[in-house]
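Of the protein chains in this complex, all but one are displayed in their positions.
Chain lettering (A and B) follows the sequence in which the chains are written, and residue indices restart at 1 in each chain.
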Amino acid sequence: MRNTNNELQRYTAAYFSNEDDLKGSTAEARLRGFTIHDVFSPFPVHGMDEAMGLKPSRITWAAFAGGLAGLVTAVVLQIWTSAYDWALNIGGKPFNTPLLFVPVSFELTVLFSGLTSVIVLFYLSGLNPFSKRKSLPGVNDDKFVLVLDHSGASFRKEAADEIFSKYNAEKVVEGDLV
Amino acid sequence: MDVPIEKLELSIDERRIRNEVGRITQHPAVSPLREPLVTGNKSYSDVTNDINVIHEQGAGLGWWIALAISSSLLLIGLIAGYLTVTVGIGTWGLNRTVGWAFDITNFVFWIGIGHAGTFISAILYLFNQKWRTSINRSAEAMTLIAVMCAGIFPIIHMGRPWLFYWFLPYPNSRGSLWVNFRSPLLWDFFAISTYFTISLVFWYIGLLPDIATARDRARTKFRRKLYTILSLGWNGSNRTWSRYETVYGILAALATPLVLSVHSIVSFDFATSLIPGWHSTIFPPYFVAGAVFSGFAMVMTLMILVRKVMNLEDYITLDHFEKMCKVTLLTGSIVGLAYITELWTGFYSGNPNEIFMIINRVLGPYAWAYWIMFTFNALVPQLFWFKRFRRSIPLIFVLSIFINIGMWFERFVIIMISLHRDYLPSSWTYYLPTTVEAGLLIGSFGLFFTAFLIFLRLFPIIAASEVKGVLKYAKH
Partner (left out) sequence: MKGEKLWKEFLDTDESGKPAAPKLPVYGISRRSFLSALGYSAVGLSLLNCRVPEQKIVPNLAKSPEQTPGVANWYASTCSGCSAGCGTLVKVRDGRPIKIEGNPAHPVSKGGLCAVAHSLVFSLYDSERLKQPLIGGQPSDWTEVDRQVGAKLASIKQSRGKVRFLSNTIISPTSKALIDNFLGTYEDARHIVYEPVSTAAISAAHLETHGVGSIPGYKIQNAKLLVSFDADFLGTWISPVRFTKDYSAARDLKNGQRSMLRHIQYEARMSVTGANADTRFTTSSAEQNEALTFLLTALVEKSGQSKSVNYNLLPPSGISPQMTQHLETTADELLNHRGESLVICGSNDPDVQLVVNFINETLGNYGTTIDVNSPSPHTQNSDGTFAGLIEEMKNGEVAALFLLNVNPAYDCYAAKEFTEALKKVPLKVSFDPTLDETALSADFVCPNHHSLEAWDDAETDSGIYSFNQPTIAPLFQTRAYQESLMRWSGDVRSFYDVLRQTWQQTNFTKQTKFSKFDDFWDQSLHDGIFADQTVKEPVTRTFNDKGLNDALLRLNKTEQSDYSLVLYQKTSMRDGRFANSPWLQELPDPITKTSWGNYASISPGAAEKLSLTEGDVVSVKKNNSAIELPVLIQPGQSDDVVAVALGYGRTHAGKAGNGVGANAFPFVEFLNGTFRYQAANIDIAATGKRSELAKTQIEESSHGRPLAQNIALSQYVSGDHPIKQTEFEKLFAEHDYPEHKWGMVVDLSACTGCNSCVLSCQAENNIPVVGKQEVAKMRDMHWLRVDRYIDSNPDGTEVTFQPLPCMQCENASCEMVCPVLATVHSSEGLNMQVYNRCVGTRYCANNCAYKVRHFNWFDYPRDDKLANMALNPDVTVRTRGVMEKCTFCVQRIEEKKIQARNEGRPIKDGEIQTACQQSCPADAIIFGDLKDLNSMVNANKKSGRNYILLEDLNTKPAVSYLAKVRNRKESKEDH
């Protein structure tokens, strides 16, 4: 990763063997003013968001918006096609039969909402089939990694090491973020 | 700043930090009485290995034999499908009174099977049932495959299946002739495509971390390439995990009403019509319960096989089966209650057509189908009241197959028996399936098992990341 000055950024990655150490070290590092680049784990660790100080995701709102769009699309499409664009006498029923439009409206609401939330997830997390992004070694197996960013003014190597050792870091790696 | 942290004076700041860290790292209260969800005292790495080894190692002889059998069945289905499409629906045993029989029976049957997967992955997720993690991946795969099997039938049952896209409301050269949004078949089309899409997305999202694991472990070029594309660059970042969990929750929340709606809508095919035996308000809940019931039976059948063949006894434990048996018992009893309610409302209606329909079901020419249904669905699961039976794998296996047979007959009874004798005795007929129809049913099982076998060889069949998350379920 390059900063705005196009300089390579430095990082320190600490590997832990369990989620508790990761969570503790992350919380501690954040509270002590370190810039947490990211945390990597094989499974979602409970309380990690809080440890990292992440705000609740707004994807929920996107899902709601998507659902609303689906509902509106469905209702408008059904009423417009059935009662206005080409109204046909079907089984003697009135042209506009809102009750009979409920199932499709529901399904489209769900579909739009679900797809929107997934698309937003992919977009925000940079997930796409062409991504060449790799995981840190062992992250998808049994390793828990805390990556601290050097760029912030608050980075102090000794303090960091101290936190790492307090939480039984298995190894600490320093390098450039590419 | 060389002073070690612990030697620093505990400033107010420091105390605040310690409290905060302590709060964050605190464990939720866990009952020590809990049985571990995964036995064998596995480490994270063990889990990774156990699960990934299954699809990484060369397929065993058993798998190949199974594939040979299931793909032969699939071939039978393909031939039957070819005949149906090229020669016509006339190759089936339908007639002018019985317009649907095996086709829609199979369709409803397979859709029903699918419901267990969604039930396990979504509803149990929302109810925080941790035990679902060992089976949700395969159950969801089963859902997808079952919905595919189901989806074939509404298409192939059409007189002109090549025009199935006319179900879509798209502007067309007929200026613009739209579709009939009042038709339950159209609702079906929307419900099933939504159901399939959401289930697929749900399954795929859940699969992402495990695909990333597989990618990291991949040794062949093909697998590396495949998993690199499919993993979408997953790196286990907590920021992603955080959003992932949100989306997973949203999808679970969406899939829950969806699973209830799909079979309700399928039941509308019948409930909104005017045929005695179809026209019934009890159908939506009755169908949903039946769907979950049959789906769990199918999950149990599959899991018993998978567990045995893939040596997953530690992950899919007797406790899992016991819990599934309880669900089966509950839903089976609901279904049994529905049968009795149906009889009651039929007679209570005072409508001669309804009364005749009931009598014809119970005592008519196809009464045997009714009694297979009643015995297998309403009576057989009652055995699960006994813990002994809930923990006997061979018995569960046999009963789950009975339930599947029974549930197939339930749809057959509802569809065929209601149709063959309706309002005008002049149009009463009988129905006998042809070999082509039997071939399609066999073929759908062929497709189901073939696809499932391929799934077993291609993806981690247990949600490793989720299992890791509950590994310490009983340890704390």
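The definition used in the following text is that a residue touches a chain if its C-beta (ideal position, glycine included) is under 8 Å from a C-beta of that chain, and two chains touch if they have at least 3 such contacts.
Everything numeric in this text was worked out from a predicted model, so none of it was measured.
Novice: In the intact complex, which of the depicted chains does the undisplayed chain touch?
Specialist: A, B
Novice: I'm checking contacts with the chain that's been left out. Which of B:Y44, B:W100 or B:F287 qualifies?
Specialist: Per the contact definition at the top, the residue touching the missing chain is B:W100.
Novice: Could you tell me which of B:F296, B:F356, B:F376 or B:F412 touches the chain that is not displayed?
Specialist: Only one listed residue reaches the unshown chain, and that is B:F356.
Novice: Touching the absent chain in the whole complex: find that residue among B:G159, B:G175 or B:P394.
Specialist: B:G159
Novice: Looking beyond the chains shown, say which of B:I89, B:L230, B:L251 or B:A338 touches the absent one.
Specialist: Checking each option in B:I89, B:L230, B:L251 or B:A338, the one touching the absent chain turns out to be B:I89.
Novice: So that we can see where the missing chain sits, which residues of chain B does it touch?
Specialist: Counting over the whole complex, chain B touches the hidden chain at residues 87-90, 93-97, 99-100, 154, 157-161, 163-164, 166-167, 174, 177-180, 182-186, 189, 269, 272-275, 352, 356, 419, 421-430.
Novice: Please output the residues of chain A touching the missing chain, sorted low to high.
Specialist: Touching the chain left out of view, chain A contributes residues 88-94.
Throughout what follows, only the chains that are shown with their structure count from here on.
Novice: Would you tell me which residues of chain A are touching chain B in their complex?
Specialist: My answer: residues 20, 23-24, 27-28, 31-32, 38-52, 54, 56-57, 59-60, 63, 77-78, 81-82, 85-86, 90-91, 93, 97, 100-101, 103-104, 106-108, 110-111, 113-115, 117-118, 120-122, 124-129, 131-137, 139-142, 156, 158-159, 162-163, 166.
Novice: Provide the residue numbers of chain B that touch chain A in the complex, in ascending order.
Specialist: 1-2, 4-5, 16-17, 20-21, 24-25, 27-28, 43-45, 48, 169, 176-182, 184, 186-187, 190-191, 193-194, 197-198, 201-202, 205, 208-209, 212-213, 215-217, 228-230, 232-247, 250-251, 254-255, 257-258, 261, 265, 268, 464-466, 468-469
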